[in-house]
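For reference, the structure is listed below as structure tokens.
Excluded from the complex is one protein chain; the other protein chains are retained at their positions.
This part shows subunit A:
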Amino acid sequence: MTPVVVHDPTLRDGQHAVRHQLGVAALRGYAEAADAAGVPVVEVGHGNGLGASSMQVGRAAVSDDLMLSTVREALRRSKMGVFMLPGWGTSSDLRKAIAHGADVIRIGVHCTETSLAERHLGWLAEQGAEGHCVLMMSHMASAAELASHAAAAVGYGARAVGLMDSAGFFLPQDVTSRIGAIVAAVDVPVIFHGHNNLGMAVANSVAAAQAGARIIDGCARGFGAGAGNTQLEVLVPVLERTGFSTGIDLYGLLDAADFAERELMPAPPTTGTLSIVSGLAGVFSGFKHQVLDASTRAGVDPRDVFFELGRRQAIAGQEDLIVDVVAELGRTAV
């Protein structure tokens, strides 16, 4: 059996599904359950990471400080992970997270903008921290481009590097070629983080592991934006059956997922109309709530809004474009 590290961003990426409103009891309860199951890394934060509570994406119910101290206290065996987007959070957020006991610090960048992470990855390496780099919206670049950006991230100091399929656009063969190219280009563990817009998240994650990825992300009940992420409690047994060991206790994992369904979300994510459309349009699923709100107010079709955002190549973080696109479609409609 080949070991893979399962990385669980339920308490970070799941925030997108509930407008960043997870409370302290939910954070503590899920972290304890994941820890008891032996999930290696539990990631926590606002959906867009440290320092990202904002009107642009959504203001969080709980401060970064309180989220991190709550989850830190709840974890005995699991490492605590955090996420940060340069331009949203800053080095001072990273310093605070390390002071709170964060073990794994992921720097996210659009997949062709790795140099935005140069400073932060370098600083993390200087601190001796475990800095990872994740290339977001990775369907927007070729395998060769992704490999060269991944190699650059390792040069900056990343101790793991990989892909987020932020729009849930990939099919398994897309993942195989891209992860394969990265595995060939770097000598650090490679990460895959799937989204389920087209129902492919578990299949894509297995393809990633088979192509050499050694850190695979999954969220309880798929808790995440839109159609959700790779469903953790499905991912783990499927990985085990395909020859990868995770070290996670199955019953503990199922208990954690039951807790998540009961306490974290009004309902588990489903592949609704807008999730399919955002996947096809290649737009980050996290735009869903705002697209729906603005489209409803203006009386335009939210599907048109997603396809227009895709045409404009909106990347994660560009939620401010929604208002402009809705206004423009509203004008052309009358």
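As a working rule, a residue touches a chain if its C-beta (ideal position, glycine included) is under 8 Å from a C-beta of that chain, and two chains touch if they have at least 3 such contacts; residues count from 1.
Criterion: contacts and distances are computed from a predicted model.
Engineer: Considering the UniProt annotation of the chain absent from this complex, which name among "Phosphate transport system permease protein", "Transglutaminase", "Acetaldehyde dehydrogenase" or "Peptide ABC transporter ATP-binding protein" applies?
Structural biologist: Matching the unshown chain against "Phosphate transport system permease protein", "Transglutaminase", "Acetaldehyde dehydrogenase" or "Peptide ABC transporter ATP-binding protein" yields "Acetaldehyde dehydrogenase".
Engineer: Considering the whole complex, which of A:H7, A:H20 or A:H110 touches the chain not shown?
Structural biologist: The missing chain is touched by A:H110.
Engineer: Just name the one of A:V82, A:L124, A:M140 or A:A260 that touches the chain not displayed here.
Structural biologist: Spelled out, the listed residue whose C-beta touches the missing chain is A:M140.
Engineer: May I ask you to list the residues on subunit A that touch the chain which is not drawn?
Structural biologist: So the residues of subunit A touching the unseen chain are 54-56, 86-88, 90-92, 110, 112-113, 115-116, 118-119, 140, 293-294, 297, 312-313, 315, 317-318, 320, 323-324, 327.
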